[in-house]
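All protein chains of the complex are present and in place, except for one that has been dropped.
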Amino acid sequence: MALGVKSRLILSRLAQALPALAGIVVVTFILTRALPGDPAAYFAGPAADARSIAQIREQLGLDRPLPVQFLSYVTDLLQGDLGRSISTGQPVAEALMQRLPASLELTLFALLLSALIAIPLGVAAARRPDSWVDQACRLLVTAGVSLPTFFTGLLLVYVFYFILGWAPPPLGRLDLIYLSPPQVTGFFTIDALLDRDFATFRAALAQLVLPAMTLALFTLAPIARMTRASMIQALGSEFIRTARASGLSERRIVYTYAFRNAMLPVVTTLGMVFSFMLGANVLVEKVFAWPGIGSFAVEALVVSDYAAVQGFVLAMAVLFVLLNLLIDVVYTLADPRVGMEG
Amino acid sequence: MSQSSPSVQTGLRITRALGHARYALAANPVTLCAVLLFMFVLGCAIFGPMLAPYDPLQTNGAMALKAPSWQHWFGTDQLGRDVFSRVLVAARLDLTIAFSAVIIAFIIGSTMGAVAGFFGGWSDLAVSRVCDTIMAFPLFVLAMGIVAAAGNSVINIVYATALINIPFYARMARAEVNVRRNAGFVHAARLAGNSEWRLLAVHIFPNTLPPMMVQVSLNLGWAILNAAGLSFIGLGVRPPDAEWGIMVAEGANFIVSGEWWMALFPGAALMLAVFSFNLLGDGLRDLVDPQKRT
Amino acid sequence: MQRRDFLKGVGIAALSSGVPLASIPSAWAQAADTLVIAIGSTINSLDLHRPGTNRPSYMVTVNIYDRLVRFATKALPDGSLNFDYNTLEGELAESWQIAPDGMSVVFKLKPDVKFWDGAPITAEDVRWSLERAIALGGFPATQMKAGGLEKADQFEVVDDRSIRVKFLRKSKLTLPDLAVPVPFIINSKVAKSKATPQDPWAAEYLHRNPAGSGAYKVERWDPGQQIVFVRNEEWKAGPLPAIRRIVLREVPSQATRRALIERGDIGMAFELPPKDAKEISEKKSAVVVGAPIANCIHVLNTNLNFEPFKDKRVRQAIAYAIPYQQIFEQGAYGRGLPMWGGKSFTPTDIAWPQPSPYSTDYDKAKELLAQTEFKNGFEVPLSFDLGTADWGESTALIIQEGLAKIGVKTTIDKVPGANWRTMALVDKKLPLHLENFGGWLDTPCYYFLWAYAKGNLFNSSNYSDAEMEQLINETLPMEMSDPAYAPKIRRMIAKAFDEVPRIPLWQPSLESGLRKDVQGYSSWYHRQPELRTMKIVKG
Partner (left out) sequence: MSGSLLQVENLTVEFRTRNGIVRAVERVDLSVGRGETLAIVGESGSGKSVTSYAVMRILDSAGSIAQGSVMFSGIDVANADEDTMATLRGREISMVFQNPRLALNPIRKIGRQIEDVLIRHVQATHNNAKQKAIELLAKVRIARPEERYDAYPFELSGGMCQRVVIALALACKPRLLIADEPTTGLDVRTQKAVMDLIVELVAEQGMSMILITHDLGLAAAYCERVIVMEKGRVVEAASAASVFKDPQEPYTKRLVRATPRPGVSLRDLLPDPEIPYAAQTPRTESVEGQPLLEVRDLVKSFAPAQSASLLSRFMNKSVAEPARSVDGISFTLAKGETLGLVGESGCGKSTTSAMIMRLLDPTSGSIFFAGRDIGAIPARSFARDADRARLQLVFQDPTDSLNPRFTAARAIADPLYRLGGVTRADEARTAVEEIAKMVGLPHDLLDRFPHQLSGGQKARVGIARAMVLRPDLVVLDEPTAALDVSVQAIVLNLLADLRAELGMSYLFVSHDLQVVRMLCDRALVMRAGRIVEEGSAAAVLEDPQHAYTRELVSAIPHPPL
């Protein structure tokens, strides 16, 4: 029964996402058509004349009325066809699948890094609110979120690559001298480990460090703040007083009792940060030549590549929905109250 | 007595509020710094153009790419323009963008959210769906798309930034109104004959303002970063106007060749402004948080 | 054995048509015979003929396909090599013979040239490939047309090793036009086997799977990241390249490209912005190689469809109000050749480009403007392509300042790359903008054809003049040695100077940074890296 309620809850979440997805399909379609620039002119090449542009416009189906274009777009979409990027000529789905792991690997790694720093910081700050630890933590995370990611990225590259030479050149996922490991998960670090190729693993990891740091620095703040706030709330709650009055050890009070309760809102924040990072990747990917979907989207936007932009946005939206679902599942598993109270 | 007492009381109230603020600031030196910093940034925005030692747009071929000196505190850029003057003058444009975007987002978002949270039903459904849809977009890319589609002008940056901020306000207002819509004082006001709209506008909404102000302060920082990010990919403010983001973006190409000042100073100014907004928001949150008001 | 999952993705094509690869070491690209080149833009196709293929992709076609003929290289006085527009040499063609009536030419193919799959190159392959260049439309067809190659029946197989190209009219551009990147020769048997009724020219297949005979083969292509060329050991159309493997890595950040070359992490940074070129060559942190781009000028275009610029005197006033020297120093960083301050409005020679007679003279500008109805100045947007911001932005800003001095108020409009083409070149609706057309075929008439003839793409000024048009049509097919040629060209140049729809600023240089051990590079008219001549010297 309990499971029934919870799985229904999750299904209903999924159902709630459908209108948003439909909205996204419509909005992206309209937005992409509103983009200036005539793809036909762009693709006709540098020396094309009006006739060859018209020829290409016809080829691309851009001469048909908008509703017809939309209809055919939706029809294709329902068949799982995201269309074909007119600039790379590749199916959009394929390009996204190739690039998504790159973005996900970077984002997840950055999130991990961020959480590993921010959560202990938040806990430390919450245990002594208004102490110097708290203030220092606040300054640090606020400074982090105040730096534009592209600026941080450039600065890190300049210092750690150009001046100190500690970091590898900012050339995407692997240094020039390595080849990508056989694809299993699409995450180079994991694939390299699966392949027992530790040199490549180290190389892939080395490439990840700077961009992940850039992203992590920017996302420390929300995680640390939320950890601090919910930890303060948890530590101030009455069941902690009960636990103290029962003589439970400080460790147990802070970690088993307070921390687990405090983690629930933090999980939600992590999810939000993750989806925010995926979007904010755009700039970082540009700085680090990271072959992810963010840079793909920028390129596509610049050339008014309808299918690619639509595909990208849709992929992100689906990812977003899945992510929220994942958070719901985690939340449901972690909090017995979910779905049980009126 | 009934004539004089309100104004006396108002005076008292202000004194008391100031007293609270002074206490809160004294207890929290970081917030005090934030307030000072914020005033400083605001001062730059207001008086910057008067204080700038050079014309921020005046190129000077002979003085191109000069390192910081007594003459040019922050050095000069590739066209010999004074970076210090440009950084100072940019404050106004950046703050204007941020403030207008956030104010628009606040007005639209909080109205939507308040209506949804108070009346529920289809209005709630509609607002929630709209917010879900916006939020499911990668926000920065959405902003990029809007500016790319509408053309890059300051006003379009403002609109794009406002649009992606709307859901935050809508959701927040919705939640804040929702927790209060069954509060005793709301029922009391209803009993006093207030219409539903008046209940919302006069009784509930003002009470949601403190937490919303925190969000406003935090969002101001984000709005500046957003505008700067758009500039970085070339969808920002038009040259020759000085704007921090575009200055960093342009300066970025000069870092490797050793002309670090072109990116560093506007970057630092950008950071400082965002930093002060964020710290201020953080501090406001502490002030507003009832848990901390013992 | 083969640890790497090489068969993934798009690298398949290269393998299927080439030699199976031996095992590749982990740190393969470190090998001494591998050259890494950083490029700033994205390669989006391996097939130049395909609609939608962008300019940077031409570098693939240039290096992996062969053409019938190519321009020869010549040594410049400073010892560096450059191409020689005036001399053609055979690539796949062993020889060619122009018919006595001058209305056709027969190419004889070299006997030992083969495609990568070992199939001999036949006249049918050539015919199919040339026809394809026309049939797919778009830019390639336009380019072919400039050389008078417009119809499929102009190409005729004589025998297995001989092909005749018939001329519709005599033109000095026809043969050079066969040496440009467009008419490359494809393995037609492979392509035809992949063709479908919807796609008779196998555009879909060749887009990702090259089928050629060039000196380099595509070993691997990760769109948006890199393309890896490996030497075709069987190449017979020229001397075997020295470098076995070349990696073209896409590095969008200009600063990173500079850092990479300065630190020596890559062998070459292709297309340096002028400032980097200047500073690197001064610091000697890398070798900067480059030359002014033939037949190319950075210009400020006035659009004659807009009111103030309909008046010639306004255009002239603008031309006098531009701080040329400052632009050359701060926009071009002194790289390239000045195109202002020429001696006379009536040129004495036909060298093109040559400096215009304008120079910065605000008094003269004001005087000219005062004669018009715009004596109090006017407002106009000044646009440039965001993709050319490395020189465009500074230039626009300086122009803005200069024009302000004569009361012309400009607002700067950065147009994103995609929109640029539509707005500036197709719709031709930008009143005042920066433009950088360069003609592949290095003759003045060819430049004038594109830039001064009504309706043509790069005539974004909407300049229209009957005499100019007639001159262009007359000079275009004319041999340059024709005694009538020079006077006509001089007349065209004089008209261009007098009416100044396009205000020349400077002739840009295409410069690239080379690590000190990398040699043999020269820049070409098509602005793509020619990799075949490059080598890495030890020590």
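Labels A, B and C are assigned to the chains in the order they are written; within every chain, residues are numbered from 1.
One rule holds for everything that comes next: a residue touches a chain if its C-beta (ideal position, glycine included) is under 8 Å from a C-beta of that chain, and two chains touch if they have at least 3 such contacts.
Not measured: the values here are computed from a predicted model.
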item	value
Chains in view that touch the one left out, judged over the entire complex	A, B
Sole residue of A:Leu21, A:Leu108, A:Leu194 or A:Leu248 that reaches the chain not shown, by the stated touch rule	A:Leu248
Identified contact with the non-displayed chain, of A:Phe198, A:Phe239 or A:Tyr255	A:Phe239
Where the missing chain touches chain A, by residue	8-9, 11-12, 15-16, 236-239, 241-250, 252, 256-257, 260-261, 264, 334-337, 340-342
Chain B, residues in touch with the chain not shown (by the definition above)	2, 5-6, 9, 12-13, 23, 27, 183-185, 187-196, 203, 206-207, 294
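The rule we apply is simple: only the chains that are shown with their structure count from here on.
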item	value
Averaged-CA centre spacing for the pair chain C and chain B, given as whole angstrom	47
Chain centre separation in whole Å, for chain B relative to chain A (CA means)	24
Residue numbers of chain C (touch at least two other chains)	253, 255-256, 259, 416
Shared interface positions of chain A, touching two or more other chains	35-36, 154, 158, 162, 286, 302
Touching residues (chain side chain A, partner chain C) in the complex	35-39, 41-50, 52-53, 55-56, 59, 86-90, 95, 98-99, 154, 157-158, 161-162, 165, 169-172, 176-183, 195, 197, 199-200, 286-287, 289, 291, 295-296, 299, 302-304
Residues of chain B defined as touching chain C within the complex	57-59, 61, 64, 78-80, 148, 152, 234-235, 238-240, 250, 252-257
Chain B contact footprint on chain A (complex, rising order)	16-17, 19-21, 23-24, 27, 31-32, 34-36, 130, 135, 138-139, 142-143, 145-151, 154-155, 158, 162, 221, 225, 232-233, 236, 275-276, 278-280, 282-283, 286, 294, 297-298, 301-302, 309, 312-313, 316-317, 320-321
